[in-house]
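Complex shown without one protein chain; remaining protein chains in place.
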Amino acid sequence: GTDGYSVEASEPAPGDDRLLWIDICGLRDHARIAEVAASCGLSDLAIADLFHVDQRAHTDSDGDLVLTVLRMPVAGPPFEADQITLVLGAGFVLTIREGPRDCLGSVRKRLAGGTGRIRTSSGYLFYALIDAIVDTYFPILERYGDLVEGLEQRILASPGDDAMRDIHLLKRELLDIRHALWPMREALAALQRDDTPQIDEPVLPFLRDCSDHAFQLLDMVEVYRETAQGLVDLQLSSLSNRMNEVMKMLTMIATIFIPMTFIAGLYGMNFDRASPYNLPELGWRFGYLYAIGLMVVSASTMLFVFWRLGWIFGKKRRSRADD
Amino acid sequence: GTDGYSVEASEPAPGDDRLLWIDICGLRDHARIAEVAASCGLSDLAIADLFHVDQRAHTDSDGDLVLTVLRMPVAGPPFEADQITLVLGAGFVLTIREGPRDCLGSVRKRLAGGTGRIRTSSGYLFYALIDAIVDTYFPILERYGDLVEGLEQRILASPGDDAMRDIHLLKRELLDIRHALWPMREALAALQRDDTPQIDEPVLPFLRDCSDHAFQLLDMVEVYRETAQGLVDLQLSSLSNRMNEVMKMLTMIATIFIPMTFIAGLYGMNFDRASPYNLPELGWRFGYLYAIGLMVVSASTMLFVFWRLGWIFGKKRRSRADD
Amino acid sequence: GTDGYSVEASEPAPGDDRLLWIDICGLRDHARIAEVAASCGLSDLAIADLFHVDQRAHTDSDGDLVLTVLRMPVAGPPFEADQITLVLGAGFVLTIREGPRDCLGSVRKRLAGGTGRIRTSSGYLFYALIDAIVDTYFPILERYGDLVEGLEQRILASPGDDAMRDIHLLKRELLDIRHALWPMREALAALQRDDTPQIDEPVLPFLRDCSDHAFQLLDMVEVYRETAQGLVDLQLSSLSNRMNEVMKMLTMIATIFIPMTFIAGLYGMNFDRASPYNLPELGWRFGYLYAIGLMVVSASTMLFVFWRLGWIFGKKRRSRADD
Amino acid sequence: GTDGYSVEASEPAPGDDRLLWIDICGLRDHARIAEVAASCGLSDLAIADLFHVDQRAHTDSDGDLVLTVLRMPVAGPPFEADQITLVLGAGFVLTIREGPRDCLGSVRKRLAGGTGRIRTSSGYLFYALIDAIVDTYFPILERYGDLVEGLEQRILASPGDDAMRDIHLLKRELLDIRHALWPMREALAALQRDDTPQIDEPVLPFLRDCSDHAFQLLDMVEVYRETAQGLVDLQLSSLSNRMNEVMKMLTMIATIFIPMTFIAGLYGMNFDRASPYNLPELGWRFGYLYAIGLMVVSASTMLFVFWRLGWIFGKKRRSRADD
Partner (left out) sequence: GTDGYSVEASEPAPGDDRLLWIDICGLRDHARIAEVAASCGLSDLAIADLFHVDQRAHTDSDGDLVLTVLRMPVAGPPFEADQITLVLGAGFVLTIREGPRDCLGSVRKRLAGGTGRIRTSSGYLFYALIDAIVDTYFPILERYGDLVEGLEQRILASPGDDAMRDIHLLKRELLDIRHALWPMREALAALQRDDTPQIDEPVLPFLRDCSDHAFQLLDMVEVYRETAQGLVDLQLSSLSNRMNEVMKMLTMIATIFIPMTFIAGLYGMNFDRASPYNLPELGWRFGYLYAIGLMVVSASTMLFVFWRLGWIFGKKRRSRADD
């Protein structure tokens, strides 16, 4: 496959000539893909749907075939996922992927190296592919968990930092992942119901295990989403806090100096001191010291008020988080 | 049909004289519409309902007929939708539209040009019309997705910009779309249940495909709605941020200049310098420079404090979004 | 019925002596109401419940009777609703209303004027009464829709206006309406189930239609409620915005004048100009102009900064809403 | 029963020797309670559970017995509820209450005075006790409704008042009530299902009525909770509003006086008037009036701006709430 567009069939193992995995990569060559799909027995409607990317994950029966559409993650944060359509037929599995990146390397290795069920049972191969796709979400989600954790640390450490932008982008990506995972539950459940006789009995416990993983992934996404939403409150409160600090600073400086400046202004007035009632303080021997004294008293009063309000020299309450 | 009010029947194809699509456009001519509907076999109750616009999407059985009411989008943002009632009978499909605009051009083209199932099976024609309606939502929703994206870019780029009004209007329109789509799910599901024998078996996979599309549309709307709601937080936090900036500016200027102004005021006092205790600084040889020095010290102290608080000359933290 | 308390029975039509609508208005005369209800066949428990106002809407079977309790709207905004109990028996319908106001005029008119099903089938009369009650919600809700719309226009037009009080009252009334409508769904669904054989088959499509209306009403309430909730965000953001404007005004004035006032204060100091180092500017020929110049430079710098920050002479961004 | 710990059995009515209500009050005397319970036929597991207070409301079958655990309200706001376990057996009802307070006075009175079903049917007595418990919630909830209403009036009347603390405490208590009521629904529904043959058929309509009441209580709690949550928005917006008022006041005073003070400072400078370019205004005949004039112009301009911004002399918009 050059340019990421290829149709490859797994080489059948010597003594096991019936199991075939046909892997189509890239959706550009409509005609050829339709031809392969038709030769596998897909109906026209199903073939037409192959070329719609951005489908919801779902499972359909198409005659004797079972067709499951999933979103296969191809890159960690930022999250990217390609569509993959898996078709299970008698003795073969057909996969049609949107692009060249995939996460099926482990299955290829097991097919190449091993013997065992994966080479003999198409149902098991079908499961193994789905399992590889589902499990790819785990490391990606863990990286998102680290991002949430890091963002939380950052907000707690430097509260005034503008983390809102990053919270928002994180929430959006988690929303995308959730919408990739949510319908997957139903797609996997449909495979375990009676209406898909193509899945043979021994594969069911494996699919159930796979469903459990999907549920666990959804749980993880929900926890991260709720934590990220909690970070919004934390950030808004930290912005308010910071504003409080700024305002307190302004208020303290202004409140201390405004009365002092007033006193200075008072004794800067030019009333005619010929009258003994006009600004007699200016003629006092210790007038200047008296004025300075007034200022000190005014400033001290203010500082005392601020201390009583707990704005300065406050004992910081120890929070549980510091333990 | 002049003035957008018309009753048109599709011309039956030569060799296929039984399939008829009767398309009524505009609800003004009550008598004539009732007559046509009655001749198709609709009950009085169903006919009366035809003239109620703003119905919820739903599917009803009316004797031998199946009647589906949908909201057909006729304009992108701002979203507008007309009501369409589709009636499926033996050998005919009746559609009653609220206004002249529709999105059924593709079906008309297929009917005119092609042969195939759409000319022979009324169930398939019924499906094709519903499918055309459902698929019309996709480009409209994509345009809303672009609007959400654009709004997000705009808020992230110029945080103080008042985008709240646009967020609100966007949220309202997405709410309207959601309420147009939500009952559609149920209306489509009802068509696939046993109680509608008028839908023949081969059409069911197509309707299932159509249901999948409706679910996907709802998913898209939900993602856009949650993203838009996230933009509210982003906007509120950006407003807070901006206020912080404004306050910091005021606080810095005031905090630097208020003490300096106080010092200037202090040496503007008019105490009688006959007393050696009154304002001796005024007589110093370098008194002015001393006063200037005091001011420089005061301002430098404040600037140092602001630098330590990280208000000025701060190293900007690189966010993931800048990568 | 004087004082709004009355027991009235509809006059049976000449040739149709079996259908009777007994309408009791007002709950004060316990004894007489109990007598009438008992003569209709209601059990003691059901009779006792008649006098409990503020019941949830529900449907009960009471022997051969079907009993539906609904909240009947009697006044538009502000929303007021009375309780009505409808009892369907063989050949009669009994309604017990809380007060004199009702919305059943249309049914009375049809009974008085017409012939047809409403005079012969008690089930149809029962439906007609319920339908009249349900449909009364539509004009009331439309008026609430207008209120929501008006409030939105008002907030968008004059953002600083304190609309929160009105938003709150509107949300409360919509909550009341929702709680009147929500259990109605179930009450109507119960009438369509097998356990109410008193409802004859031909009435079922009518009741289904009525249920559709109830769902549509709930949809409308939800849209209004969500929109009203969105108005809360809009209002909070508009308050923040307004505060920003106020602060910007203060900051600009203060930031421009505080340095200028400082310069004025500087040259108002009284240092002894005998020393050539003390305030030499005061002796300059163009000292005053120099001081004015300093002030102009300082103010211009600030204005430049504000212009760069986009606080003044800003090009207003055109929003989609202005289109 | 002294100290609120007692085991009392209702005296059997003369001609009706089989119905017994055993009422145990207080859980301290483990041995004796276990003995009585065992003699009634309770299993060891059920007896052990009797002593766990704070159980969720639920209904269990225990052999031939039906056992319902409920939370019985014993005090209005602040809400307090004790656990009560009701056991229905053949011919007897056993109640075990956590403390001495109860709300079963009405049942005692009916037992003492009346004859009728309550003395002959253990199922009916069982219902009567549950009904008394459920109905005790109504007056309590109404008092909470009054509290919500009062809080709303208070916030609307004096917006700056700090009502948040009371809103929070109210929300917490409503949450407690909701969690007492929510599982009660299921406990009551279980009594009406087939798996409790101990409840005889004629009692079922009464229990259904009781269930309706429980649903109505939950509706009331939800309305109060949503209204209380709405009060949070109202309060936050009113705090913002108040801050706006404070800031506007500061801004207006500062903005009017800062330029005036600057002008005064300007003409307080001491430039050497030997130069004709230095402060020539000081020598003008009407210099003082000119300065005053400048100040009046500056203040008027500011007042005009504030008037244009609607900050002063504003026509108050009439809100619907004032009608």
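We just call them A, B, C and D in the order they show up, numbering each chain from 1.
The criterion applied here is as follows: a residue touches a chain if its C-beta (ideal position, glycine included) is under 8 Å from a C-beta of that chain, and two chains touch if they have at least 3 such contacts.
Source: prediction; values computed, not measured.
Shown as candidates are A:104, A:188 or A:279; the residue that touches the absent chain is A:279. For the chain left out of this panel, the touching residue among A:73, A:89 or A:259 is A:259. Counting the whole complex, the residues of chain D in touch with the unshown chain are 43, 45, 49, 54-56, 58, 60, 62, 147, 154, 158, 160-166, 168-169, 171-172, 175-176, 179, 183, 232, 235-236, 239-240, 242-243, 245-247, 249-250, 253-254, 257-258, 260-261, 264-265, 267-270, 279, 281-289, 291.
Annotation for chain A: contacts to the undisplayed chain at residues 152, 156, 205-206, 208-209, 212, 215-216, 219, 222-223, 226-227, 230-231, 233-234, 236-238, 240-241, 243-244, 247-248, 250-251, 254-255, 258-259, 261-262, 265-266, 268-272, 274-275, 277-279, 310, 317, 319-321.
Going forward, only the chains that are shown with their structure count from here on.
The chains that touch both chain A and chain C are B.
At the chain B-chain C interface, residue numbers used by both copies make up under half of all numbers present, so the two copies contact each other through mostly different positions.
Separating the centre of chain C from that of chain D, both taken as means of CA atoms, is a distance of 22 Å.
Spacing of chain A relative to chain D, judged by their CA centroids, is 36 angstrom.
The residues of chain A that reach two or more other chains are 268, listed in rising order.
Chain contacts here run in a simple line, from one end chain through to the other with no loop closing. Chain pairs that touch one another: A-B, B-C, C-D.
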